[in-house]
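This part shows subunit A:
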Amino acid sequence: MKPVALFVTCLVDQLFPNVGEAAVRALERAGCAVEFPGEQTCCGQAAFNNGFQEEARVLAQRFLDVFADATAIVAPSGSCADMVREWYPHLFRDTPALLDRARSVASRTYELSEYLVRVLGVTDLGARFPATVTYHPSCHGLRGLGLRDEPLGLLRAVRDLRLVELPDAEQCCGFGGFFSIKFAALSGAMLSAKLDTIEASGAEVVTATDVSCLMHISGGLSRRGSRVRALHLAEILAGS
Partner candidate 1 sequence: MSRPVPPGDRPTADPVALFIERAEQVGISVITVGTHDEAIERAVALGRERRVQRAALWDTPEMAPIRDRLRAEGVEILDPRGTFETFAQAEIGITGAEWGVAETGSLVLSAGPGKPQAASLLAPLHLAVLRSDRIVPGLATLLERCGPLPSALVLITGPSRSADIGLVPVLGAHGPTAVTVLLVAG
Partner candidate 2 sequence: MPDHPTRIDLIRNTEQALRDASLQRQMGKAMPASRRARADAVAELPEWESLRSTAAEIKDHVLANLEGYLRQLESQVSALGGTVHWASDAAEARAIITDLARSRGVRRIVKSKSMTTEEIFLNPALEAAGAGVVETDLGEYVVQLAGERPSHLIAPVVHKPTEEIADLFVRKLGVPRYERPEELARVAREVLRAEFLAAEMGITGVNFAIAESGTLVIVENEGNARLTTARPRIHVAVMGVEKVLPQLADLSVFLRILARSGTGQRSSVYVSLLTGPRRAGETDGPEELHLVILDNGRRRLLADPDLRAALRCIRCGACQNECPVYQHAGGHAYGSVYAGPIGAVLTPAYEGLERARDLPFASTLCRACADVCPVKIDLPGMLVELRARSVRTGLASWRDRMLVGAWTFFTRSPARFMLAGSLGRLAQRLVARGGKIERLPYPLSGWTAHRAAPVLASTPFRAWWKSRQGEGR
């Protein structure tokens, strides 16, 4: 059994714990022994993206301490995994000892679908999810981690799931962390464009690897009175 340290992420922990539960079930189905290091909190992305690199460094250092001994760190979030892999080394570029640790931890950090498919070589978790589903490729996972085929491969293996293409799928949904508040009108306009394509796809469910995108999309769907549901990929994979 492969030991996996789950980095559940702050948003999942407090807002969408069912996604965390689903991620655990999916990993266990794939033959992993999941641990949850209780000292974890946040990867620091929100502070970092807002220019507060000092504060981000504090959180990043905590992360390095918490996950120091993990063989594999898996997060149900492309943006958090991307933060660790792409930006932790940058944050510690001036301190060689921490830089080494950052590089080491980064090399062991994965987004969930990436871990399942690329590391474990698993695409079929025996899941069943009877619905028409469309996939929104969250930007950090897509362009930061190169996630493209992995989530789609996993979705295609789900029984009774009808996968439909999302038009202009690679257009950003407009969340962007604090951007959604700072530039709320722009964020709303980009959201509106994303919702139009989701509705045009004919899907009953929109899914993604990041709850950040999904809560933004879901909030918009709600305002439109839409019946389309927004579910994290893990929730679909844990369906049976």
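Candidate selection criterion: all candidates are chains of the complex that A comes from, given by their letters.
Just so it is clear, contacts are C-beta pairs under 8 Å (C-beta built on N, C-alpha and C of every residue); 3 or more make two chains touch, one makes a residue touch a chain; residues count from 1.
Computed from a predicted model, the values in this text were never measured in an experiment.
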Candidate from 1 or 2 that touches subunit A, complex-wide: 2
Of all residues in subunit A, those that touch candidate 2 in their complex: 8, 10, 12-18, 20-21, 24, 36, 38-42, 44, 46-53, 55, 58-59, 62, 87, 139-140, 143-144, 168, 170-172, 174-191, 193, 215-216, 218-220, 222-223
